[in-house]
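Could you have a look at this structure, given as structure tokens, before my questions?
A single protein chain has been removed from this complex, and every other one stays in its place.
We call the chains A, B and C, going by the order they appear; numbering starts again at 1 in every chain.
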Amino acid sequence: MIGRTLLQQARPITFAFKLANWLDQLTRCEAYLREVRNRALVLQFGGAVGTLAASGQEALSVLSRLAARLALAEPTIPWHTARDRFFEICSVCAMLSGCLGKIAGDVALLMQTEVGELSERAAEGRGGSSAMPHKRNPIAPTMIVAACTRLPGLLATMAAVMTQEQERAVGRWHAEWGPLIEIVSLTGGAIKQSNDLFSRLEVHSARMLENLELTQGSVYAEEVAVRLAKQMGKPEADRLVKRACQRAKEKRCHLREVLAWDPDVTNVIDQAALDEIFRPENALGIANQLIDRVLRGTITQLDPENKNG
Amino acid sequence: MIGRTLLQQARPITFAFKLANWLDQLTRCEAYLREVRNRALVLQFGGAVGTLAASGQEALSVLSRLAARLALAEPTIPWHTARDRFFEICSVCAMLSGCLGKIAGDVALLMQTEVGELSERAAEGRGGSSAMPHKRNPIAPTMIVAACTRLPGLLATMAAVMTQEQERAVGRWHAEWGPLIEIVSLTGGAIKQSNDLFSRLEVHSARMLENLELTQGSVYAEEVAVRLAKQMGKPEADRLVKRACQRAKEKRCHLREVLAWDPDVTNVIDQAALDEIFRPENALGIANQLIDRVLRGTITQLDPENKNG
Amino acid sequence: MIGRTLLQQARPITFAFKLANWLDQLTRCEAYLREVRNRALVLQFGGAVGTLAASGQEALSVLSRLAARLALAEPTIPWHTARDRFFEICSVCAMLSGCLGKIAGDVALLMQTEVGELSERAAEGRGGSSAMPHKRNPIAPTMIVAACTRLPGLLATMAAVMTQEQERAVGRWHAEWGPLIEIVSLTGGAIKQSNDLFSRLEVHSARMLENLELTQGSVYAEEVAVRLAKQMGKPEADRLVKRACQRAKEKRCHLREVLAWDPDVTNVIDQAALDEIFRPENALGIANQLIDRVLRGTITQLDPENKNG
Partner (left out) sequence: MIGRTLLQQARPITFAFKLANWLDQLTRCEAYLREVRNRALVLQFGGAVGTLAASGQEALSVLSRLAARLALAEPTIPWHTARDRFFEICSVCAMLSGCLGKIAGDVALLMQTEVGELSERAAEGRGGSSAMPHKRNPIAPTMIVAACTRLPGLLATMAAVMTQEQERAVGRWHAEWGPLIEIVSLTGGAIKQSNDLFSRLEVHSARMLENLELTQGSVYAEEVAVRLAKQMGKPEADRLVKRACQRAKEKRCHLREVLAWDPDVTNVIDQAALDEIFRPENALGIANQLIDRVLRGTITQLDPENKNG
């Protein structure tokens, strides 16, 4: 498939490479999620002002047993107005949902009628438009984007309410309850919908190849320029390739043909080499090595003792 | 000093206990800051679409050497549109500045003319009011609150821009530059001002003791009720203490005196025991044990090999 | 009462002046609320892409009759992805709740145990602390602040979702539903609680006068300096007053007494004039004229035809 920058076709990538990018980010989110889970789920129990003054001399022991009973970690000190833990829970949710929102947005763009590289397998009563029977709406991406779009504002509230007055706040404590629940629920919903999305995702590889040809070879122009530059320097190479691109566009023919007719080019790159440049599999740089790195990293994280990791 | 909940005097604490609460939260922020520093400072280098297609077969080696040269970690895969790392840097800044903002807000409240438990030592040209020569303005708290108040909105932007399109985004990438710089600068400023605040902080312990007496003993009422409840049950004890509080308020006399005249009380708590209850040092619960726990935790973090930690 | 800047006692105001400030802001909010009500409650009805293509040639008439039936204004053109109206509804809610939050915050500060100028009349089961029977918690301010604190983040979401794609958005439309409802509900709750707050507000004017004396005359220092400056210039006047303030503080006596002993002062301001300066009613500037302006403005707005307005 083609890689797109600023929504313009740029250079070839593979769908596996795109997936590896998503996976790499999700792997980091998962690691951070585990970490926060370990450190933020801590008992709050402190009495009126945090001194446990009404719990007698056995207060520390009560604290320990209560934490154990609730399967929460024991705090160093009560934390009624030190709200960083709740903030951190919300922050990792925002990170994860930001990642899922990026994926969902990309999928929706790749599902556009004019792009058609992905689609979501319709289910009974889902994804069809009653008024427009031909449509295949991106249902899961829509729901994921809807959820993720709400996170930043809710996170801002959780950040703002960290400034709680003295030993118990006037309102900023109470302001946490709604956003905390919504952030966790919306993130959970985005995870569920993402699972659903990937279980229904249809990949149209033929269309991916077709779209690579939409610009009639222009997406391989950079490689031509790189090769030419080795002989004639970058400015001259760029000028030459730019001119060829324009000519190809005007004559509505393939860039490879224009270049094949230009002796300034063929003196440096012969016909066979030119053909090689215009094959997508030769334009992927080190994509496959990078995919391997991501897979190894993910496997190691999921199964730290894996010998082949 | 008195602990305050909903800005009302509640029960005695010590200033050391308040400091321990702040320190505990700052210690967590510091740990998280180190962690983020280790994992978020990672090279981004990927060419147009992340495949390093223009860097030749030596691309991975270029990547490694560039990372080493810039003292950045090497990424698994380029991450041009996976912005979780920048988000995490901003998130830990928001956490830290939320914590500093909480402290600064508390200090400003304790510096109120009517409270007067803390003040900021004036410097030449700082903190005085030209029009009102008696004032001792909370300069550092004001600057800290000003900085911290801006973080939540800026963090919301950093969370929102994680959804970047395809291999390079239309605008959401560029939208990061301003907020990222501001978040780091504002947090840095808040740290600097906090250092300054603590270097100038004047603690008025006499006033702290005076303020404990403002309610004429009411802040010890809970302990009286706890003691009585052991004999007569909680409802009766609460009723009795409530009545005594009202009487003390009406007669503008000290709660201890009202209680000392009430045989229902003195039958359970003798005069000597009553006197003990109304001493602040006896009303602190396990505050000192909790302070020790915080100090041990902080020392361990700062110096993991400390033998006495 | 005393006016407070940076939470320090500054110069005398009256409680009526404070109320006039609140009223002035609320009057503006009310005017803007009416305006938004008139212009934002507009029918959205457009079919799949806004052309009403499935509604036949009578579409415009259907549009008109539907708007009339729903008591909504008729749009110029369907506005499925032009969300400024919903944003404006939320913006005026944020403005109003910002204003109510400011008032509630001030009330909570004035209810502090150490300030005691206002209190909230307790109701059965409301405002008392089970553990601390003496407390008079600011219940309504707490609920108002809790509501208002959530508005900025929710408004950020409503601002962000205005960028909806093409003729119907992938998720940003759906992301509106929750925040819109919450913003209106929270603002409604803040209004209700504010009504409740003002119906229970107890004003302690004796304490207001006592607090004016807390600084032993320093809050009148600016006026002394202004008078002296007319004779000796501002630098010399400021120096003189500053010295007197310091002396008063050191000797724990009233500023008026220190000044009365200083011939540099009494040469310019005689005893009778000095006494006048230290009366709160003489230190209010044009507060009463400003209150009248606010009341006239509010009356005019509520009853535009009022002859005496």
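A few remarks follow.
Here is the rule we go by: contacts are C-beta pairs under 8 Å (C-beta built on N, C-alpha and C of every residue); 3 or more make two chains touch, one makes a residue touch a chain.
These numbers come from a predicted model, not from an experiment.
For the chain missing from the display, the contacting residue among B:V161, B:C245 or B:I291 is B:V161, taking the whole complex into account. Checked against the full complex, the one of B:A146, B:L214 or B:M232 touching the unshown chain is B:A146. The missing chain lies against chain A, touching residues 2, 4-11, 108-109, 111-115, 129-138, 142, 152-153, 156, 160, 211, 214-215, 218-219, 221-222, 225, 238, 241-242, 245, 249, 255.
The set of chain C residues touching the chain not shown comprises 3-7, 10-13, 17, 20-22, 24-25, 28-29, 32, 39, 47-55, 57, 59-60, 76-79, 81-85, 87-88, 91, 94-95, 98-99, 101-102, 105-106, 109, 145, 148-149, 151-153, 155-157, 159-160, 162-170, 222-223, 226, 283-287, 289-291, 293-294, 297. Although one chain is not displayed, chain B still touches it through residues 47-48, 54, 104-105, 108, 129, 131-132, 138, 141-150, 152-157, 160-161, 170-175, 178-179, 182.
Everything that follows uses one rule, which is that only the chains that are shown with their structure count from here on.
Superposing the C-alpha atoms of chain A onto chain B requires a rotation of 180 degrees, rounded to the nearest 5. Measuring from the averaged C-alpha position of chain B to that of chain C gives a distance of 27 Å.
Under the contact definition stated at the top, the residues of chain B that touch 2 or more other chains are 4-7, 10-11, 109, 152-153, 156, 160, 222.
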